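The structure follows.
Only one protein chain is missing; all other protein chains are in place.
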Amino acid sequence: MKVQSSIEEAIKDIQDGASIMVGGFGIVGIPEKLIDGLLRKGTKNLTIISNNCGIDDYALGTLLSTRQIRKMVASYVGENKEFERQFLSGELELEFVPQGTLAERIRAGGAGIPAFYTPAGVGTKLAEGKEVRTFNGKEYVLETALTADFAFVKAQAGDTAGNLVYNKTSCNFNPMMAAAGKMTVAEVEELLEVGKLDPNFIHTPGIYVQRVIACSGYEKRIERRTVRASGGN
Amino acid sequence: MKVQSSIEEAIKDIQDGASIMVGGFGIVGIPEKLIDGLLRKGTKNLTIISNNCGIDDYALGTLLSTRQIRKMVASYVGENKEFERQFLSGELELEFVPQGTLAERIRAGGAGIPAFYTPAGVGTKLAEGKEVRTFNGKEYVLETALTADFAFVKAQAGDTAGNLVYNKTSCNFNPMMAAAGKMTVAEVEELLEVGKLDPNFIHTPGIYVQRVIACSGYEKRIERRTVRASGGN
Amino acid sequence: MSLTREQIAQRAAQEIESGFYVNLGIGIPTLVANFIPKDKHVVLQSENGLLGIGPYPTEAEVDPELINAGKETITMTAGASVFSSAESFAMIRGGHINLSILGGMEVSVGGDLANWVVPGKMVKGPGGAMDLVHGAQRVVVIMEHCSKNGQPKIVDSCSLPLTGKGVVNRIITDMAVIDVAETGLVLKEIAHGYTVEDVQRVTGPKLSIDSQLKAVAVL
Partner (left out) sequence: MSLTREQIAQRAAQEIESGFYVNLGIGIPTLVANFIPKDKHVVLQSENGLLGIGPYPTEAEVDPELINAGKETITMTAGASVFSSAESFAMIRGGHINLSILGGMEVSVGGDLANWVVPGKMVKGPGGAMDLVHGAQRVVVIMEHCSKNGQPKIVDSCSLPLTGKGVVNRIITDMAVIDVAETGLVLKEIAHGYTVEDVQRVTGPKLSIDSQLKAVAVL
């Protein structure tokens, strides 16, 4: 069945050189525990597809310190000094994708759409070498689907059939990645029996999730804590 | 504001010759009251984009009796004798689209994707004259986005900001049509103040809905009532 | 002796493995659900937007907003989910459905399927069949071996408009189980009472005979 008894079991068959999609935007909605597992396992030469690459000592940033990542596909990697060092020294390969194109390429991967046209990037470096085509007088660039050997996603709650529900803006890239991963592993804060989640409000249907594991002790670090004084706005 | 006081007001600016997307699968999740309004208004020469065309005396079928529909874009029109008569006599134009392609073309329309490739229809009459292209050794056909002047959708509940929630399999084509209609009108069984719907579980964000109207007295006819004896299965 | 509709459905149910996500077409394929053993964990998908089709409802359970793709009133299993048609066909097109069992009017030696245009009748449209035949990991067609006037429905080349080219993996009929292989059609199983020659006589293309040729195992 889908329920895993440990993080180790959930990622046991990930080999050096694997491609892995990792959910999250910034460090919100990231699969903290699966990333930690990968760090402990020491798997190398990874291709990571994720909107960002964590921060220096947290999230995907930790896998940079240990040089486990060979290639990164992302839209923005701003918050990481080690990333910059490895990239400038040529140790790390990097593919930038506009954020909406990244989301749509992953969605296409899960949905069996091999390629689609989008306006983002037309006339920029990121469209160089790609087919550009005009529809209704506007130019669009052809972008292809992304899939991966594994997808790591994080949900608030899940059930034993693999159905998932996300909390607020921790949703982000997780649903598309769940669908685009050949082997999707979901870590959840609350693992329920089937029938406990309302069928009308499932964010990721269980068909997309091959493994699910209940985790606890989430750090959920905050990147930019911005507050207002009580009472004002 | 978005809230309409009558069906008449909600559809007041629909002109002869308009294109209208109409939600529903079979006769489930159809915008009953907006279709009735169109019947009363008598608007003619309509292009209707809808998975099916109702049944003889209900749903879109009623607009056929009054000859208000000039062209139908659908995946399946099986349950309607008047449809057959008008089509065979040449009064009605018909474009068949595979159901998944129809759903995706509408989704693309709302999402600003002008065209995409799909395997459905390759090598069949429905791909004749369309570009076929090979990706990773498999053939795909290029399909273009669909939008419409209006979209009529039906939701279980909505709020004054236009957020919508659907019930069970009445969801179907409604969410994509809400996004692909230039003017989207939603009829809801329950109209709530903003803040009453859980932000985590909105099916159609309010940005896609320009008008919303509370309706009651739904017929919700059943096309094929199939039952089992109590206790068995 | 020819298998009954129920026996064809029963044989088709043997294609389903525990853990499978399955889409059953309209008509005889819908009957297949009745023959899935209770000890197999199988989830049925309906392309109108439901994963986890349950049994038909009792009179008291009938919900006009809960139907399958055949527009029949149904129920949901525990663990079910509902979603839009775009999500449903993303699921189908994306290869997440392990098996699709569909009806057929003609299947060619190359696995082409024709099942959406009925000769002499108004064309009702492809529905979701054109998407399903390309999306599902495996496509099994169940149909009568011959047309009503005795003509083979398994042919060298389909005469009816196609639903998909090269999409069928296996054909289950009232006479036989036949695989579509790279090398052509392979006869895998024969219904009780028929010979290889009986089957070949009403099959257009030449059949290879599987070395493990068996009788169709149905009750």
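Letters A, B and C mark the chains as written, and numbering starts fresh at 1 in each.
As a convention for this text, a contact is a pair of C-beta atoms (placed from the backbone, for glycine too) under 8 Å apart; a residue touches a chain by one contact, two chains touch by 3 or more.
The shown structure was predicted, so the numbers you read here are calculated from the model rather than taken from an experiment.
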Among the chains presented, those that the missing one touches: A, B
Residue among A:171, A:197 or A:213 that touches the chain left out of view: A:171
Absent chain, residues of chain B that touch it: 107, 109-113, 159-161, 163, 179, 193-195, 199-200, 202, 205-208
Residues belonging to chain A that touch the chain removed from view: 25-29, 51, 74-78, 84, 87-88, 96, 98-104, 106-107, 118-126, 167-176, 203, 220-231, 233
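Quick note on the criterion: only the chains that are shown with their structure count from here on.
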Centre-of-Cα separation between chain C and chain A, whole angstrom: 36
Averaged-CA centre spacing for the pair chain C and chain B, given as whole angstrom: 28
Averaged-CA centre spacing for the pair chain B and chain A, given as whole angstrom: 33
Shared interface positions of chain B, touching two or more other chains: 104, 118-119, 167-168
Touching two or more other chains - residues of chain C: 76, 82-83, 89-90, 92-93, 134-135
